[in-house]
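Have a look at this one before I ask anything.
Yeah, one chain of the complex is gone here, protein chain that is, but the others are all in their spots.
And now, chain A:
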Amino acid sequence: MSALLEVRDLVKTFGVGDAATRVLRGLSLTLEAGEMAALLGPSGSGKSTLLTILGTLMKPSSGGYTMLGQDLIAAQDSELTAFRNLHIGFVFQFHNLLPDFTALENVIFPTAVREGRETPSARARGRDLLVRMGLEERINFPSVKLSGGQKQRVAVARALMNGPELVLADEPTGNLDRVSAMQVMDLIAQINREEGTTFLISTHDEKIADLCRRRIVVGDGLVTG
């Protein structure tokens, strides 16, 4: 396996002066392509901040970050937006679907926003993904009418829509019951195995972490294990 991404000496400080809080204190990490890694650590350890920086939604105070050979620290906002759209997928704890859109419309959003319209090929891929998620009967359902587990599976499908190399999942099962949580994790594991998509999953749940092949433990702003 080759390195998909590499961060070096990441520092992230929020606030200034006496109110300054250093969340990441020189964290370094490498993720190989095709990995399925669990990101573990207590609340406030910096897991979410690390995911946000890896997702190019936030820049670190200092340190280096390269992914697919690109220096993402030096990139402009518009370049990061385009990069994120093509190479990174997100799954949030609270699904974060667009409420006024159907399941299919939510899934194809990343492609449609890039191409400027909903192409037939995007719709076809979106349907395939929803079928794969077991949601063939919910394709044109308004997203607000889906159950929690269904919404999270739609969110996973949306994260995979553009065939990203990396999917960042922040407590993807934290808001689901055990059965739904395991369904979602089984899907993630299947996609990782079959398509080689790299997953970095932030979780507090040891059972979820057990499904991952690698554990990355973060504590006090550093990788501790």
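One rule holds in what follows: a residue touches a chain if its C-beta (ideal position, glycine included) is under 8 Å from a C-beta of that chain, and two chains touch if they have at least 3 such contacts; residues count from 1.
One rule holds for everything that comes next: contacts and distances are computed from a predicted model.
J.: Have a look at "TPR repeat protein", "Peroxiredoxin", "aminomethyltransferase" or "Lipoprotein-releasing system permease protein" and point out the UniProt protein name belonging to the hidden chain.
T.: "Lipoprotein-releasing system permease protein"
J.: Can you tell me which of A:Ala20, A:Met58 or A:Val131 touches the chain that was removed from the display?
T.: A:Met58
J.: Residues of chain A in contact with the chain that isn't shown?
T.: 52, 55, 57-58, 77-78, 81-82, 84-86, 90, 92, 96-101, 109-110, 112-118, 158, 162
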